[in-house]
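Missing here is one protein chain; the remaining ones are kept as they sit in the complex.
Chain naming follows the written order as A and B, and within any one chain the residues start at number 1.
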Amino acid sequence: MLGLNSKDFRLLLLVAALALLAPFILNPFPADSAMAQFNAGYPDLMQRFVIFGVFAIGFNILFGLTGYLSFGHAAFLGVGSYSAVWMFKLLSMNVIPAILLAVITAGLFALLIGYISLRRSGIYFAILTLAFAQMSYALAYSVLTPVTGGETGLQLALDDPRVLGAAQSAQGNIPVPGLFGLEMRDAAQLNLGDWVFTFSAGYYFSAVVMLIAFYLSIRIFRSPFGMMLRAVKSNQQRLNYTGLNARPYTLAAFVISGMYAGLAGGLMAAMDPLAGAERMFWTASGEVVLMAILGGVGTLIGPVLGAGLIKYMENIISKINADILHSWFAFLPDGLEDFIVSIMYPFIGKGWHLTLGIIFMAVVIFLPGGLVEGGQRIARLFRRRKSGEAAKDDDAKQSTVAE
Amino acid sequence: MGILEVKNVNKRFGGLQALGDVNLSVEENKVHAIIGPNGAGKSTLLNCLVGKLIPDTGSVMFDGQSVLGRKPYEINQMGISRVFQTPEIFGDLTVLENMMIPIFAKRDGAFRMHAIESAEQEKSIIDQAMAMLEDLNMADKRDFHTASMSRGDKRRLEIGMCLAQKPRLLLLDEPTAGMARADTNATIDLLKEIRDTRDITIAIIEHDMHVVFSLAERITVLAQGTPLVEDTPDKIKGHPKVREAYLGEAT
Partner (left out) sequence: MDAIILQILNGLDKGSAYALIALGLTLIFGTLGVVNFAHGALFMIGAFCAVTLSKLLNASYTTIDESRTDFLGNPLKVEQPYVIDWFGPEVGAAIIDWSVPLAILFAIPVMILIGVIMERGLIKHFYNRPHADQILVTFGLAIVLQEIIKFYFGANPIPTPAPDAFTGSFDFGQVIGFDANQIIYPYWRLVYFAFAAVIIGAVFAFLQFTTFGMVVRAGMADRETVQLLGINIDRRFTIMFGLAAAVAGLAGVMYVPINPPNYHMGMDFLVLSFVVVVVGGMGSLPGAVAAGFLLGILESFASMGAVIDLLPGINQIIIYLVAIIILLTRPRGLMGRKGVMEE
């Protein structure tokens, strides 16, 4: 189906189902219950899940397939955001042209940086991309203020020219990004008993874009081009002596991956029409590296999972404070309660980065295939229990062709 | 006039004359061995043939075209395939994928952006790859990851990957170096079969006399960067100069 084999198609369907049902899946707890703080089904966070999913999918096309570790990918995301906001300012509040421009400018920018950076490999490539991204950040922050808004960032204003569309809404406010009349911040609420589910136009738009991006990445992974990229990672010497020129392959992967980052940046601006230089800072580049590695670099679904996990921690785990912990463990004797809370406290709330760092190290050390590999191992364990030794041959085969 | 013509090639590294006035002609559809003691300049010569080194003077012509200054992938596209001392294959890919890549390179050239097509749908490429794997008796290993294979199998696959491109010249750099006896013999048998069944020129750089004398139809002896003699294996065996320069030391 859709040019995919049945296994990949099932994966696509699964991701589509998860994305479309996300408002239910991520809101498992009643709105007033003590567990409601673990609900992640609110539009702002769900949008972040899928947008960073797009970013991580794109990063994975470069790092997962070719092995070139870019530490400056956030630059393309930032460029995408700026382009989209400019489109809103100058052309119209429709998100389509804004996102198209974001993808194109990010692609051109990636072409330029990739052309130069790919002359080196390994750590030198990482440092070059980092240097370019930091330069872009510094310039966006200072000299390019007329284009980027500098420290305050680029925002819409009441006197934007906006050729196709009104400068102001009927109420005299700044208009909102939309898709042919459907405003991105529109949302419908569904109350089912104690549960409240929110369906946001912006989220569903982003989710559809993410699904298309995910579908394209499957096609790329399964294409001869994707095979060549894996060959680049595996053995460049053999590739050269097989009559293939590695440079245009890696450059194409770099540009595609930059365009994905631009798409993510454009989507971000479409959800909330502003852009700031901090999106290009190197920690933002580091974050997408964490996402891809955590989820499983080189796997199809891994980066999306990694993006989801990190954004969940950033937004949910970070909100748990000592009081909440005490309320959870209130049933314990006082001394024990205090003890457990004091042990857990450094790892939650503002300390969520610590948890993230520990999980990340554990993944790099023990699970180079990330969460996906972890899932596969658990699944294999279960299957082995079920069918005993007979499954062993099957496992061996599974592990060789597993993606 | 041979398919590969090396004329007056000199190469110095600092004060060291690595190659001095090398003249060499490899005839089409022959197995030509280049032998010599360590430091005779065999590897330097090979690197000049594949674009990794550029000689200081002289010319290297393949089928009437100069190979000098070209990149390795361009030289491969001219019809020269190379087998390395330690097998160079794509360790993270499956056997079948390893075999498909050279066939893609042959069909599509050095770069083609086929990012949306499915590799699984490339029937003719897969058929050719499977045919080659059948020839190598490796068809049953098509889904194996190559990193876990034995050295002999890796070598077999590497040679197969080169053959799959139907090259006009196959360069082999000590193809049995570091191999167990059984793997060495299997490799010799494979190369013999290739020699006898395919129209292909083979240039082989080798240390192991057993390999050389079981395969070569013509032998050049290199000593201190200069060709000493060039002749048939039988003549080489009895040649006094060769005994002195090489066999005498080796035995």
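To be clear about the criterion, a contact is a pair of C-beta atoms (placed from the backbone, for glycine too) under 8 Å apart; a residue touches a chain by one contact, two chains touch by 3 or more.
The model shown is predicted, which means the values in this text are computed figures rather than measured ones.
Q: Mind giving the shown chains that are in contact with the missing chain?
A: Computed over the complete complex, the missing chain touches A.
Q: Which listed residue (A:110, A:126, A:317 or A:341) would be found touching the missing chain in the intact complex?
A: Spelled out, the listed residue whose C-beta touches the missing chain is A:126.
Q: Sort through A:49, A:76 or A:282 and give me the one touching the missing partner chain.
A: A:282
Q: Tell me where the left-out chain touches chain A, residue by residue.
A: 67, 69, 116, 119-124, 126-128, 130-132, 134-135, 138-139, 141-144, 236, 282-283, 286, 289, 293, 346, 350-351, 353-354, 356-358, 360-361, 364-365, 368
Just so we're on the same page, only the chains that are shown with their structure count from here on.
Q: Averaging only over C-alpha atoms, locate the centres of chain A and chain B and give their separation in whole Å.
A: That pair's centroid distance is 46 Å.
Q: Where on chain A is chain B touching in the complex?
A: 3-5, 216, 219-220, 222-228, 230-231, 233-235, 237-245, 248-249, 252, 256, 397, 400-401
Q: Quick one: in the complex, what on chain B touches chain A?
A: The touching residues are 50, 71-73, 76-77, 81-82, 84, 88-94, 97, 100-102, 104-106, 108-122, 125, 143-145, 158, 161, 165.
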